[in-house]
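Complex shown without one protein chain; remaining protein chains in place.
In this document, chain identifiers A, B and C correspond to the written order of the chains, with residue numbering beginning at 1 in each.
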Amino acid sequence: MAVPILKQHDYLIATVQSTLTDSDMMQLQNDLAERVGRFRSKGVIIDVTVLDVMDSFACRMIRTIAQVIRLRGAETVLVGIQPDVAFAMVQLGLSLDNVPTALDLEDGLALLEQRIRGRHNHER
Amino acid sequence: MAVPILKQHDYLIATVQSTLTDSDMMQLQNDLAERVGRFRSKGVIIDVTVLDVMDSFACRMIRTIAQVIRLRGAETVLVGIQPDVAFAMVQLGLSLDNVPTALDLEDGLALLEQRIRGRHNHER
Amino acid sequence: MNDESIVIVAIRSDADIIAARQQGRQIAASLGFTSTEQALIATAISEVARNIVEYAQKGEITIQAFSERGKHGILVQARDQGPGIADLDLAMQDGYSTSNSLGLGLPGTKRLMDEFDITSEIGKGTTVTMKKWRY
Partner (left out) sequence: MNDESIVIVAIRSDADIIAARQQGRQIAASLGFTSTEQALIATAISEVARNIVEYAQKGEITIQAFSERGKHGILVQARDQGPGIADLDLAMQDGYSTSNSLGLGLPGTKRLMDEFDITSEIGKGTTVTMKKWRY
């Protein structure tokens, strides 16, 4: 099932609706990379609230997507990791590397806003 | 014995009252992960002032809790490690990895404040 | 689910991986595992099922309740007739991967479960057997 991507001002919001297959993930990555260019988006939120498992494959895909988006000049924030999912990820030994996380969509938007402002106001 | 968790503005403060069993630790982790969501907390302080031993198990649990809390979009600071406990940890070879520490609750709150502000203004 | 029933999920595609872990979660729930434990079990199933698709193309996952010396729990087995693993010690190391992957699947899955056993024979296939006790 394809992931719907919502454009909201400078941001893109991808809400994962159900467990993704590998090809859904690839599709999501391509869609986001393309739309960041088309809409000149500054940030991307990936919302995984409904995901009940984040395995090493999903984790790697998210890291890859964030890296691709970064190379396209935008920031990615992952939101909505549920407590049980977070614990399983940690036990498995997974890390999201440098992908910032926030509690939910609202916090994720605030974080993006601040990061993007910060990014423009400070030397990197 | 369950660990009481106090909500104070944007933060949660878990004050470890006595030596924890494995299941107390799991409980603490679940409680914190859940409440970070419920109260939209931005930071968590774990106060271990009364702990007289921090063994490799406790250390691993604290690291895990901090990673889970991070995936839920909040920061964790550990406060109150006593001098003797700190010395034993170092001798044992334990590291808290990336879990920041502060002297006591007051310093911990100040550190959280800084880190959370920093997180929003700078690239990590 | 009673102690006699066994659920077998054929694994051929990534849709089957999802089916297997959903089955695992349901059975774990019916056996009284906490939601946290269900998530650990579902994640473990996802990892071994993905390895089947990735390295052996097809295989199966069996999931069943079990009791042993007064302990109860869930038993998951992943079986394939794929290429097998040449060096099991190496495969069980964090970060070791022959594909463009994180290499956390096998060692991580071991961390998720209470018991973990893997046997493999080159050209014959691989079997992962794992258990989680219900406390």
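Here is the rule we go by: a contact is a pair of C-beta atoms (placed from the backbone, for glycine too) under 8 Å apart; a residue touches a chain by one contact, two chains touch by 3 or more.
The model shown is predicted, which means the values in this text are computed figures rather than measured ones.
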{"item": "Selected residue (touches chain absent from view) among B:33, B:46 or B:59", "value": "B:59"}
{"item": "Interface with the undisplayed chain - residues on chain B", "value": "19, 21-23, 52-57, 59-60, 83-85, 87-89, 91-94"}
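As a convention for this text, only the chains that are shown with their structure count from here on.
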{"item": "Overall pattern in which the protein chains touch one another (line/ring/star/complete/other)", "value": "line"}
{"item": "Chain whose averaged C-alpha position falls nearest the assembly-wide average", "value": "A"}
{"item": "Angle of the C-alpha superposing rotation, chain A to chain B, to the nearest 5 degrees", "value": "75"}
{"item": "Maximum centroid distance from chain C, chain identifier (CA atoms)", "value": "B"}
{"item": "Chain C, residues touching no fewer than two other chains", "value": "36"}
{"item": "Residue list for chain A, restricted to those that touch at least two other chains", "value": "83, 85, 87, 89, 91"}
